[in-house]
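With one protein chain removed, the remaining protein chains of the complex are shown where they sit.
Chains: A, B, C, D and E, in written order; residue numbering restarts at 1 for each.
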């Protein structure tokens, strides 16, 4: 009888708290979104699975001696995993469109307005009872507006590890929602005539320019904003491996093995921050709201800057491409292409939107550096 | 003269103990079995090589500052390596045959009888002078009967690290010996008529079922047996990566890069537990004997349960497939196929044996969880 | 005003020291050599990039909490990275030419004369003011003459971590300069007739011989020179994975995933030893001079031993192949082939030079073991 | 021992029940799916290979052989 | 917030200037290069695919299909 009681007490059901139960459902929900709705499945599937694993009663998989806890300590607390992902992103990214038309960097800059507006928004939310975000917390939440997963994880792991779970979930969820969030904003802020603007074909870019680009970017970052050096450093290293043409096996490794393996482990480890105590709070609600806000503001700011550029260049620039400045590569650029095609069936904006799109990646890495420099004294 | 003496004293020969010499021979023997006899070469070759490396006099490669010692600490003491292998196993395993005929899970359960019988056997062996197995030791030894390498390594690293070398060697050796150990037992326990039973073709399994299966299994494990959650969790994650169809690059990574790299390092690191003091003991002899015993019992129990199922279903089940319940995927299923073909040249049991075969993997992971829950208070 | 000052003080320019500036240029120079001149790009590109990263003011990427500092601690301080590279080298190397003509091992031994001559040279350089090499330092520098990158990094990380940056840069630079350094020495030491000697075709080598070779080498190393066991161990393990024919997926993993990923991380981490304080010293100048010296002596000794072998065998050996004994696989063998073709357009020495070439790898690993045994008491 | 094996059996018997229920639920409410494909597409088990159109198969066989030969020459 | 966004803008505007100067410098002093190839060779963007000779393309398409079929059968 006693032994049956002992047995029962070692089961999960006997120890399940409502928080754990809810988080198991959240995990299943994320997996559902990843598989059925194809919401950024490469990350949301492992994150959702990690959420399940670390909310299994008694197992302690997310704790300091548990597998996910250890992976978190080794890979995320040190910042290594998001940096390795950035290495792979660099090796996968073609910056030709940006080099051919450097002015699109301004669009990538404008779209970061969402980040800084959200920073203020997060601080303002402290006026509402139940919210109490520190400056670090606010900065970490604001980066969701960068629409760049690894950057958000890197910054959150530095500035607000306890919010990392919610921030990562929000960042990837909204990135997946780009095709739903962006088009109405794009249409509201542009005229039919603007959306129909056909842009000139991009000039070809030489191999030497593509090799020099990452080095220039890295050196500029070293001179002006050392706080962004880890992120920009790994991005440019990946890109140099790709463009140098002399280390193909390293480039392929960064694009495949490294990014795949790290993605699995990174996703799982984020789960270790998806415990009920950390996630089921009013703060998470605030983060989700602020994230949507950040995305919308960033999109709007990008489009408005696109309108300014369009005027200044005598309608040579289609303002829609400004929306791609939020990053979310390549989804945002595809959305631009789609909205553009609605007006003019022969106006392919994809290549033109790639410039602001990759500029957005650089922009949010720079913004992350600024936030680190502002917040850490 | 003195310098020549110093030189001589820095050689291996001058410092070789008989234990080291014997272990070097054991290492060469394992490599011979791996290459010439194809005994589970993926693991026995690295294990044998590890045994040689960590028995080189003076080099201390298996010690705390040596390469193998460090790999052991990082990968096996933490449990990460066997869990990553399980991730790969999940990504490589097709559970369709099991989903199409869930009743074969009972065969996978029956074959775990070998584990629990061996647990008693190990404790009984304490009556023989020279043996002194604790309950933890006995549980770690018993898992050999699960015929599942990573499960055995995971459990042994938790419950009896000093016996890990012998247990891993025994587990993989007997898995390689499945085609020799099993057929006589299978033939002895079945009649000619039973062996000739032709089974109905399996129904097709839908994609949705294959996606839901790993989630159901994980949630059941979370509710009933949290102690098995790390093993079952990684197995089901790997399988979900495979079946979800939305994260092919992660699935391929788990099936290839992760499992290959970890296999090399895991095999080598096991060598760090193959030092003379740990391996050349009467206990090792006991482990080898108990392992063979566990295999035989498990096979027999599986076949007997197969006979019961055969009766209950009115001879719709060929009892031979019960033998595949020990796991040892896919070797045990192939052995079933071969023994079946001996009776009836047109009776292909392979697909039917895959059900109990993969059920055996789940069964031994569950049994490992039970042992952990029983032993660790 | 004050905030603008704070902002300025957080920039890199405001904090740039001349040492850092110079090291940034060194980094760019290495990248230039890697890409434009194809100097060992697989390593010099990551090393150069690492040099840039860890000389960014304020960022501290090479420090103990920085990414490169952490990678150094995990991968190089422990010796794991160079050993994993050696595993890959073993899996990539075909020792057939050496097995078919074992006498070429003597050429691989002779070329290590450069190492030991340089050891004396480094100690002699202490007589020059500004140099103060300990015995450990001298041994680490001398290994540059082995013309084998991973061996040099392994030894330097053990004996003289502070010099590791300069030693690695020197080793890979001179390996890239083999086609420039070696030919004049080869021509100066041989007669036209000697260079024209046509060698007999190599006998075929059986699979069994190729499997036994790594095991023989490992056991010999275990018996005579345990200090070389980690290096020789990983080299032979890689080769056994390759030749055994039963673990192809592990062999491919060692040849690709492992070596690629580790090369990126290893190269970057070496950068953490390329700080201004460690690199911009008179010692680095000494290391570069001694390295060139070591290469030249090694080449010369190899060729002279080739001449002796040529005489002893009645002109059956072309002495040029002795130059390949410095390792630098496969570049040195290709140089031999090229110099040989200059004399006789039909005399292909490539296959014959592969024997001493791979013998040089073994030779420098053995020499590294000797240096470890001599220096560490 | 009895308890241990009992737990294993109970666990797997409950899993049997869950799988049966799951399959029924999927059959009733799940999306229609070209079932014929689903099993063979993921079954890596030898002997279960589907037989594609013979013409196609011959082309594939020829190319497969060529690719193998090509790899053998260039891999090593 | 003003400072933050200001730094981001300044940084990217300087980068614009550097890129413009770089491209001019490369155009003036850089090596002559078959430019037509360089963009397409590395642009992985869909819709930017170059159109190779039609005959060649047909062969490739046939073999591609065969390879896909081959992989699907053997990968799983």
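In this section, a contact is a pair of C-beta atoms (placed from the backbone, for glycine too) under 8 Å apart; a residue touches a chain by one contact, two chains touch by 3 or more.
For clarity, every value in this text was computed on a predicted model and none was experimentally measured.
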Given C:195, C:210, C:273 or C:307, the correct residue touching the omitted chain is C:210
Filtering C:7, C:22, C:202 or C:289 for touch with the omitted chain leaves C:202
Subunit B positions in touch with the non-displayed chain are 3, 7
Omitted-chain footprint on subunit C covers residues 94, 96, 98-100, 102-103, 105-106, 108-109, 112-113, 115-117, 119-120, 202, 204-210, 212-213, 216-217, 220-221, 224-225, 243, 330, 348, 350-351, 354, 359, 362-363, 366-367, 370-371, 374
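Please note the rule applied: only the chains that are shown with their structure count from here on.
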Chains adjacent to subunit D and to subunit E under the stated definition are A
Greatest Cα-centre separation from subunit C belongs to chain D
Turning subunit A onto subunit B by a C-alpha fit takes a rotation, in degrees to the nearest 5, of 120
Note: subunit D sits from subunit B at a C-alpha centroid distance in Å of 22
The distance between the C-alpha centres of subunit B and subunit E, rounded to whole Å, is 48
Subunit A touches at least 2 other chains through residues 221, 224-225, 257
Flagged in subunit D as touching 2+ other chains are 3, 7, 42-44
